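A single protein chain has been omitted from the complex, and every remaining protein chain is retained in its original position.
Entry: subunit A
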């Protein structure tokens, strides 16, 4: 079973991981974006880590709702409302339970991913975070480690794609050949989930 402490540790670990990878994320965002993905997410997840530590929400759902709200408020780029919506909707779907099973979390995360798709209008293959999140949720039924692998493969598979959403889509065919920064950060989020679960 996964409790509030598990989700707080996931958010804290994500802040550390995003901090380590911020320069790489921004470098990926330079040729096809506006070179702010790493710095934006670092600011956002640092605010999340501070908030979950100070407010110590008591249930899995409230941890993720708080984290999502902080991302919407602090990121400053499109990844803020997108990741914010992912975590908030996932958290709301978890309800008020003090502990949730891996199956309940998988179902909730799928609702969160669907909400991101509705907000941004992206489908699989559009070269976005969805290309890492959808395979991750599908593999989560198997294990956290399988979800991590699926997210990383999904992020790598964005390289040959042409972007159809966001600023990168203005580049048309010139977006081909670059790994998508949003899919890359989504894979980091799933990787820290697996690490937090000890997988």
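Methods note: a contact is a pair of C-beta atoms (placed from the backbone, for glycine too) under 8 Å apart; a residue touches a chain by one contact, two chains touch by 3 or more; residues count from 1.
By our rule, contacts and distances are computed from a predicted model.
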item: Hidden chain of the complex, named as in its UniProt record, picked from "PTS fructose transporter subunit IIA", "Nitrate reductase, gamma subunit", "ABC-2 type transport system ATP-binding protein" or "NADH-quinone oxidoreductase subunit J"; value: "PTS fructose transporter subunit IIA"
item: Residue among A:57, A:84 or A:181 that touches the chain left out of view; value: A:84
item: Given A:27, A:102 or A:119, the one touching the chain that is not displayed; value: A:119
item: Residues of subunit A (touch criterion as defined above) contacting the omitted chain; value: 34, 36, 40, 69, 72-74, 76-82, 84-85, 88, 119-120, 166-167
